[in-house]
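Every protein chain except one is present and positioned as in the full complex.
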Amino acid sequence: MLAGALIRCAPGFGIDERELDTRLNAGSVSRLRQAAGQGRDLRSFYIGYAARLVRGDLGSSQALRQPVAKLLRERIPVTLATAGAGLLAAWSGALGLAIVTVWYRSRWADMACGALSSALLCLPAAAIGLLTVLVSTRAGHTAIVAAAIGLVLFPRLFRLIRGILAQAMTSPHVSSAVTRGVSGVRLVAWHVLAPSAGPLLALAGVSATLAFGAAIPVEAVCDSPGLGQLAWQAAMQRDFPLLVNLSLIVCLLAAGSNALAEVAAGRIGVERR
Amino acid sequence: MKHFCIGLLWLASGALYAGPAAPRWGGELRFCVRADPKTFDPLLVDDQPGETIRYLTGGVLIRLNRATQELQPELAESWQVGERGRSIEFRIRQGAQFSDGSAFTAADAAYTLKTILAPGANLPAADAFSAGGAITVEQLTPDRVRLRFAKAMAGVERLFDQVVMVSSGWPASRRAETAMPVLGPYRVAEYRTGSYVLLRRNPHYWRTAEGGRRLPYIDAVRVVIQQNRSLELLRFMKGDIDLVDTLDPGDYEKLTRGGAWHAYDLGPGLATEQMWFNQRSAAPIPDYKKAWFQSRDFRAGISSAVNRADLARVVYRGRAVAAAGPVSPANRFWFDGRLPAPQYAPEQALSLLARAGFRRAGAALRDSGGHAVEFSIITNAGNRLREGAAAMIQEDLAKIGVRVTVVTLDFPSLVERITHSFDYDACLLGFSSVDLDPNGQMNVWLSTANAHAWNPEQKAPATAWEAEVDRLMAQEATEPSAARRKAAFDQVQEIAAREAPMLFLVYRHTLCAASDALRNLSASVLGPQLVWNVEQLYFAPERALEARR
Partner (left out) sequence: MTRARRAAAIALGAVYLVSLGASSLPHFDYARQFRDCVTAAPSLGHPLGTDELGRDSLARLLHASRVSLLLAPAAALLATAIAVAVGGVAGYRGGAWDALAMKTTDVVLSLPWLFLLLIARAWLPLTAPPWQTLVITFALLGCSGWAAPARVIRGAIRELRASDALLSAKACGYSPWRVAVVHVLPGLRAILLAQFLILIPAFILAEGNLGVLGLGVGEPLPSWGSLLRDLVNVPEVMERPWMLAPLAVFAAVTGCFYLLTSSGESI
């Protein structure tokens, strides 16, 4: 409802760009304005929306003139595939490199990874998307978009994971373990990663929304018909029914992924008191 | 021997200069549109991608030849405008069929026209006919249809270029389905939201090639939905798509450096870039600003201070010309070549402004009330050319002491300000005409109309010149003589140039590009620029046989 209020109050709500078509007379323009004003009365919109939601009817997109449910059914799998693969790749790369830099404590490795993540952080997501399209001549479209999303997410994840692990390395128990001769995989797994599980899982929980955020410009630029592209189009055209449903999805995604992270943290025993 | 050699030489030259090879059949044409089409129902289409699909799949009674700008018979073999523009009668072409094999007859034409023109139907295509008042549609014989208008409509025949015929046997509720039978060279075969629309040849298309085989030459058209222009250009350069129908000047320059394509600069197109001031009396802006904007000398002074030649040279990289009026020279019949080309003259600007009571006080220009002349120009964000033009105007006006703030807004916010809240000072936008006839601009020039940008929906004309424009437009809308219509509209253009309600800045060139593998192209300033004769296009032999992924 907050999302609906924000959209409703934003300038351009209830506006149809076709009003500028000089071929249309006053009557047609008036009808366009009426049609575009769906959601003007928030209360009645949400009552109707809730009633339809129970029946599985998510309403109809004003911009694309198609049922929202159909649009979501077509596009969710696309974004799940690309953002999911991209997120997995970014986590694998970020976690691996963070462990390497923290473990080996090599200034040069640290600087190299820092330079790479700095460069990627500074590139607009749309530019990363375009560059990925340019350099990938043989890869499939899904792989290209996933790679672009992965490259957008990698520097953010790397910086945070590295910070979390570096913090864990300064703990007294790590020094104690090293003194006792614990080293290698055992040290990393039991004395660095395990105590970092809490913040790492929290980061994993927010990664889902970060991935969706990265998917919006990448899908828009790379023309991937996923949720991100749909969200961008809906925002540009103030497509109220579509925006409300997309906000609901993002909310469920955020809540769901964070809840999963909480459950996992609980199972690992992060909360000891 | 000598005769033999001469004969051999003659044969060889005949072979060399035999003319173009016979067209090859097959292949898939690929190009991009910026967004998903909103509907496939030809009677409901009102967006650019939908109009492109409609053009490729729809059949019309009369077609505007985009190359010659003349009307030519299409599904109507002939037509007759009678009763001084109060009626038009069509003779329907025999033998034309829909894509499902059913015959196209006068009954279908009558059904389509009745559907569009039914009171309360509120279909987009009906607006163009609204000037005719009450309209009756009669099917006179199996191959003749007549429309009668309560009021005379000059140039009514050109409107049928946008009216696509539908089958009377197909339910109206299913007109948006891809399976709907069509009369154009292609039919919609597949649609993936956000990805593409695939069109396949209409097996019953009425046009034939020499030899009697049904056109089109190309088997399929894939209309790719691609929003990003950089990516579209890259894909074109890689050969993934075959043509780009709208190029930015910078992209055009890149393509002129060579490659397996041809870049076209067709000269000034129909699109104009213009700026106007908010002259609405009820606008929520300070009264002193309203006084400025309603002053002809102020508007003319600002106009003289804008360097249009630099705009064309810098922003549009020379691919534009300074504009004098609302009609571009590309509109051969309606362009008024007598309008004086606007000159960049800051001294004249200051003198016009002085006549309106403005004086330089230090660095700033001030009005008679002591207010520093400063205003904002709004334009749509994301359009780099327009943002650049606004920045140049800002610098030009700074030289005469006028401070301009450039505000870029997303399109819905901008439309809201110029059509609903009227909370703006000046606006910079472009207009793109699809209709050569000035009747297509009626909603711009009539003072009561919604598209009368600077002061829309007036109850009565606010100025004498607007009343005169109203009278001239009403006159030319019903005048049967083309010469007299031209004279009336020329006067409208002269009034517009003198009173400057809009500052016409430049006419942009039409820039497009196509693969060298495409044959029989005839690029036009009228949309769709490169595929207006799609049924005549064909690929070079190797491309025609190539299996596309």
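Think of it as A and B in the order they're written, each chain with its own count starting at 1.
Heads up, the rule we're going with is that a contact is a pair of C-beta atoms (placed from the backbone, for glycine too) under 8 Å apart; a residue touches a chain by one contact, two chains touch by 3 or more.
Please read all numbers here as calculations on a predicted model, not as lab measurements.
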item	value
Touch with the omitted chain, as defined above, among A:35, A:51, A:80 or A:255	A:255
Candidate in contact with the missing chain, chosen from A:42, A:76, A:202 or A:260	A:202
Options A:28, A:79 or A:247, residue touching the unrepresented chain	A:247
Positions on chain A contacted by the hidden chain, ascending	2-3, 6-7, 9-12, 102, 105, 107, 110-111, 114-115, 117-119, 121-127, 130-131, 134, 155-156, 159-160, 162-164, 166-167, 169-172, 175, 195-203, 205-206, 209-210, 217, 221, 235, 243, 247, 250-251, 253-255, 258, 265, 270-273
Touching residues (missing chain, whole complex) on chain B	230, 233-234, 237, 250-251, 254, 310, 313-315, 317, 374-376, 378, 380-382, 384, 387-388, 390-392, 394-395, 405-410, 413, 423-425
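Heads up, the rule we're going with is that only the chains that are shown with their structure count from here on.
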item	value
Chain centre separation in whole Å, for chain B relative to chain A (CA means)	39
Contact set on chain B toward chain A in their complex	35-36, 38-39, 46-47, 122, 124, 127-128, 130, 192-195, 224-228, 230-231, 234, 409-417, 419-420, 429, 431, 434-435, 440-441, 443-444, 449-451, 457
Of all residues in chain A, those that touch chain B in their complex	11-13, 15-29, 31, 63-66, 71, 74-75, 126, 130, 133-134, 220-226, 229-230, 233, 236-238
